Each structure stands twice: as C-alpha cells, then as structure tokens.
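The following block contains the structure, expressed as structure tokens.
A single protein chain has been removed from this complex, and every other one stays in its place.
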Amino acid sequence: MGVSGWFRFKGRSLFSWAFTFQRLTGVVLLIYLLAHLTYLSTLLDKTGATYESMIAITVSRQFLVFDILLVLCGVFHGVNGFRIILHEFGIAYEYRKPLLAIFTVIAVVVWLYASYIMYSLTGG
Amino acid sequence: MVRFKIRRYDGKKSYWQSFEVPARRGMTVLEALYYIKENYDSSLAFRASCRMGICGSCAMKINDKPRLACETQVLTLGNTVKVEPLDNFKVIKDLITEFDGFFEKHKAVKPYLIRKDDNYAEPKELLQSPEELNEYYVFTLCIKCGACYSVCPAAATLDECLGPAAMTAAYRFCADSRDEGQKERYEIASSSNGVWRCHLAMECSEVCPKNVEPAKAVQLLRRKTAFSILKSLLRW
Partner (left out) sequence: MESTKSVMEPVAWIFQMLTGLVMILLVTLHFYVTHMTSHEALKYAEVASRVAQPEFKALYAALLLVVSFHAFNGLRAILLDTTAGMRKKGAVSALTMLAFLLAFIYGLYLLFSI
C-alpha cells in the first residue's frame, strides 16, 4: 500500500490528523537538527565572521516565515507529544477527546506567542 | 429511493456501480445489499451471518467510515450511500476481504486461558470476583470485525503488524485473574511486529462498533510488556 496509508483522512477523526502531524513534524525537526548542527559549524571560525554572516540571514525578515513554520513544527510536536506521553503512562485515557482539543489550542497559543517574539526580534 | 454507490472488484478490475434502493424506516445497509443482490445483481458479493452485530462478518466502509452493515440504518446516511471494502485488507471480491491473516494474528497471541493445572479429566471451577471480571470485561466484547485494523496506520504499511484486535485479545487474557500465561503472551506482544508498532493514533477506538477501546488495551499491554522485560533485565 505504501506510506500513503499514513495520510488517509476521509471519514477519520482528528486523532488521525494528530498522528500524521506528529510524524511529519518529527521528520521536519530531525532534518532541522541536522541543519542546525551544520550551521553551528560556522562557530568554528574563531573570528566570528562566518557565524555572523550566517546568523544575519536566519534572523532576517525574509527568513522569518521559515522560522515561524519551524516553530510551529516544534511546538505542535512537543505539545502533542506530551499528550501522547500522558496516555502512554495511562493518564487521562478516558479524557482523550477533550485533551486532544485542549492540547491543540495550547499548541496554537504557544505558537502565536513564539511567533510574536521572533517577529519582534527581526523587527528590531 | 436511496442511491447506493458500491465499490466492486471482480478479481481483475475495480469499479463503481450504482443502484437505487427503496429504503424503508429501519432498513439496514445489510438489508439494502440483500435487496440489490435479489433484485438487480445476484453477483454482488459480501459477507454477513448473524444480522445482529454479533458475528463480526459484515464490517465494511460505509460513507468512508468502517461500520457493521447490519447495524447501520440506511435513513441515517442521507440520499447517497457509498459502500466499499475495508482498508488494510486484501480484497477478494466486491466487499469481501481476506481475513485469514487477521485470524492468524489473533491465534498467534494465544487467546485462551493458560493454566499450569490444566486437567480435563477432573475439571475444577475457577472463581473470580466481579472486580476481577471488570479488569478485562470490556475487552471481551470484541467480535473480530476488523474495523480497528482497517484504520490502523501501522497496519497500513506493515503486513505482519499484529494490529489492535489481536493485541486487545492478548491483553484481555493477560488481565484475567484466572490466567497464568502472561509471560508467554508478553513475549509474543513484545516482538517487533507487536506493541511497539502502536503510536497511539487511537483511531481504532473511534471506529470500534462494540466500544472495546482497543487503543487502551494496546497501551496497557505495552506498559506491562515493557516493565516486565525491564524488570527481568534489571534482576539479571
């Protein structure tokens, strides 16, 4: 069937969306971790010039949209991951539906707050 | 008249076919399928037996959701009813899917009481309190319809994955106070095709027609399996 089986939403509940997003954001964060380690290699230049020219790009306005999407991935994965961990250890299984709704709202609120901070950083 | 759009498969090609069915109040999708078979096309193939939600033969995708055809009333579904075979199963013909693998997985978890003192010549009564029964009662209600398996994302990509129903059966017996086979079953459940393949998507609990909560059973089984293995590791 292939991995399209992870992307079937017709007739499914929100739980299937949460599963798929957890997986997608996990992979995005994995790729980001590799990119992060790669660009931190610029710190090896002790004059700081390589690092400064790199960081100037990543905190620029043009880059903001990527940063905000990345933070969305991080926040969703972390918040939804916490929900999964609770259930994995047997906590609040009976409240899984309200919990999914509450945690999704929390993720959006935290994301908007973090986006605002990053926006004001580049706004400088 | 209600329009039935049925996903058909004749062994070679797969196609949609529509039928008009005069729906009465209280008529089930299963009755509608029998109506089509009797009046329009006798070659239409589907599986059913009890007609009362107890045998688990008639699970199929009705308007995109897996449900029991015999327990779904046509008039609750609107003017068009889409009927398809379950996902995650190989289709044999029309709405009939291959269940051999599904039942094999069920057998693999040893879904019966395992006792050290088995003696058929002199059977002994095994007592159990209502509290002990409640530990696993809800998980006994499974009718092996396969609805949960059809929406499981792990089963979608891994053929050998045990799936929610088999793991629920494993937990049902492990949690039974009369059972002494936990160790054997934890070993089976802890194989790579077992509990570790569940990511708590929990869609299985959403679609189960018997409200068995298979996701809860898998999660309980995984916790017990993990801790039983970790405990034996630390001692050794």
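All chains are identified by letter, namely A and B, in their written order; residue positions are counted from 1 within each chain.
Note that a contact is a pair of C-beta atoms (placed from the backbone, for glycine too) under 8 Å apart; a residue touches a chain by one contact, two chains touch by 3 or more.
The model shown is predicted, which means the values in this text are computed figures rather than measured ones.
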item: Visible chains that the absent chain touches, using the contact criterion stated earlier; value: A, B
item: Which of B:47, B:82 or B:197 contacts the chain that the document leaves out; value: B:197
item: Among B:27, B:75 or B:158, the residue in touch with the chain that has been omitted; value: B:158
item: For subunit A, residues in touch with the removed chain; value: 3, 23, 26-27, 29-30, 33-34, 37, 40-41, 43-44, 48, 51-52, 55, 59, 74, 78, 81-82, 85, 88-89, 114, 117-118, 121, 124
item: Positions on subunit B contacted by the hidden chain, ascending; value: 153-154, 157-161, 187, 190-193, 196-197, 199, 222, 225-226, 229-230, 233
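In the analysis below, only the chains that are shown with their structure count from here on.
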item: Centre distance in Å when subunit A and subunit B are each reduced to the mean of their C-alpha atoms; value: 34
item: Residue ranges of subunit A touching subunit B (in the complex, touch as defined); value: 1-3, 5-6, 8, 10-13, 15-16, 18-20, 22-23, 84, 87-90, 93, 96
item: Contacting residues of subunit B [partner subunit A, same complex]; value: 61, 63-65, 87-88, 151, 153, 156-157, 199-203, 205-206, 213, 215-216, 219-220, 222-223
